Structures are given as structure tokens and as C-alpha cells.
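== chain A ==
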Amino acid sequence: MAVAVIGIVRARNLFVVVMLTGIYSLLAATIFVVLDAVDVAFTEAAVGAGISTVLFLGTLALTTSEEKKPVHNAWISLAVVAVTGAVLIYGTLDMPRYGDPAAPANHHVIPEYLEQGPEKTGVPNVVTAVLASYRGYDTLGEVAVIFTAGIGVVVLLGQWRAHRRRDERAEDEA
Partner candidate 1 sequence: MTAHLPALQVVITLLAAPACILVRGRDLTFWLALLTTWAAFAVSCLLLDQVMTSGIVSYELGGWAAPFGIEYRVDALNAFVLLIVSGIGAIVLPFTPRSLLIEMVGEKAYLFYCAFLLCVTGLLGVAITGDAFNLFVFLEISSLASCILISLGPHRRALTAAFQYLIVGTIGATFIVIGIGLIYGATGTLNLNDIAERLPATGYNRTVIAAFAFLIVGAAIKLALFPLHFWLPKAYTYAPSTVSAFLAATATKVGVYVLIRFLFTVFGVKFSFDILPTALPLMLLAVLAMFVASTVAIFQDSVKRMLAYSSVAQIGYMVLGLSLVTVDGLTASIVHLFNHALMKGALFLAIGCIAYRQSSFRIDDLAGMGRRMPWTMAAFTAGGLSLIGIPLTAGFISKWYLILAALAADEPLIAALIVISSLLAVIYVWRVVEAAYFREPGPGAPSGEAPLALLIPTWVLIALNVYFGIETSLPVGVSEHAARALMGAGP
Partner candidate 2 sequence: MRVELAMAVALAGPLAGAAAIALFGRRPNLRDGAMIVASVVTFLAVYRILPAVDAGGRPELFLFDFVPGLGIRFVIEPLGMLFALVASFLWIVTSFYAIGYMRGHGEENQTRFYVCFAIAISAALGVAMSGNMLTLFIAYEVLTLSTYPLVTHHQSPESMRAGRTYLGILLSTSIGLQLVGIVWTYGATGTLDFTPGGILAGKVEGWPLIVLLFLYMYGIGKAALLPIHRWLPAAMVAPTPVSALLHAVAVVKAGVFTVLKVAIYIFGVDYLSETGASTWLMYVAGATVVIASLVALTKDNLKARLAYSTVSQLSYVVLGAALATSWSVVGGAMHIAMHAFGKITLFFCAGAIMVAAHKTEISDMAGLGRRMPFTFAAFAVGALSVTGLPPLGGVWSKWYLGLGAVEAEQLIFVAVLMISSLLNVAYLIPVAARGFISPKREGDPVPQPVGAAVAHDGHEDEDGIREAPMFCVVPLCLTAIGCLALFFAADDIAAFLAPIAQR
């Protein structure tokens, strides 16, 4: 994955970048399977490797596929990134170790989900039970987000007659 990412950073041809991103997503999905998150893996594969790639390709078809060489100084961004990374690393120092069953994340609310969830909802897939019922409201929000994005795309890319006029006017002003 790291290789894919380095490739993404370095590559200037955007098709390559997009393909690498798709590979990156697929790799992520396999890791999700390894980490027992089958639902997530399924979704990541469908979305990250599928839909996102299609979207990117669509965009590239409509725009351009070569990135110009960046001209500005990279030091500031590197510094920001380095600081953020350092804070994260610092934060992980006290994290529970990988796969530790005793980690606080795995207690508190989880036993309820695992033991009561299937009985109360009649759904053995705990992920679905939590997603749709315990935290159903989050899912409602999620649908609203998708809905918003749909509206956004309609607004932005719809063939509105007035758009044309508007953009021409903008061109004139420039």
C-alpha cells in the first residue's frame, strides 16, 4: 500500500494516479478482510475501487489528464504534515496494542451489541444490527449525505440554460 501511495504522490499522469488509487483501495479492502471487517471490505471494494475510479475517470475525461509540475515551495506543507504526523504518533504511544482484547474500545458498549443485539433485533449480522438499529440514526444521516451529494451533482452539472449565460459572462469579465 505504501508503494501505491508513493506512486500516487510521484506520478504526474493522472490516469496512472487514478489507477494506483484504485489499487490502493483494493489493497485496503483486503486488509479490511484480514481485520475481520467483511462488510467494510465489501463496501470499500465497491466504492473505493469501483465507483470512485469511475468518477475519477469520468472527471479526467471531461478535464485533462496531465498534472503540471508544482511550482511552489513544499516546505510549509511538509512541515504541516510532519507536525500532524508527529501528534498522531505521539497519540498512538498510549493506544492499546494491536488486537488486544482488553482494549477499552472492545468493552463498555460492545458486549451489549454482541450478546443482546442478535436477540433484540433478530439479525445475526451484528454490523447490520448496529448499523440499522442501534445507530440507525447515523445511517439516516449517511443517506442524507448521499442525497445531498446527488442534489449537488444535479445542481452543478445539470444542463441549465442559464449556466451557459453565466459562464460566458464570467469569461467576459476576466
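On the choice of candidates, all candidates are chains of the complex that A comes from, given by their letters.
Heads up, the rule we're going with is that a residue touches a chain if its C-beta (ideal position, glycine included) is under 8 Å from a C-beta of that chain, and two chains touch if they have at least 3 such contacts; residues count from 1.
Only a predicted model underlies this, so the values are computations on that prediction, with no experimental measurement involved.
Peer 1: For chain A in this complex, identify the touching candidate from 1 or 2.
Peer 2: 1
Peer 1: So in the complex, the part of chain A that touches candidate 1 is made up of which residues?
Peer 2: Residues 87-88, 90-96, 103-110, 112-113, 133-138, 140-142, 144-145, 147-149, 151-152, 154-156, 158, 160-163, 166-167, 170-171, 173.
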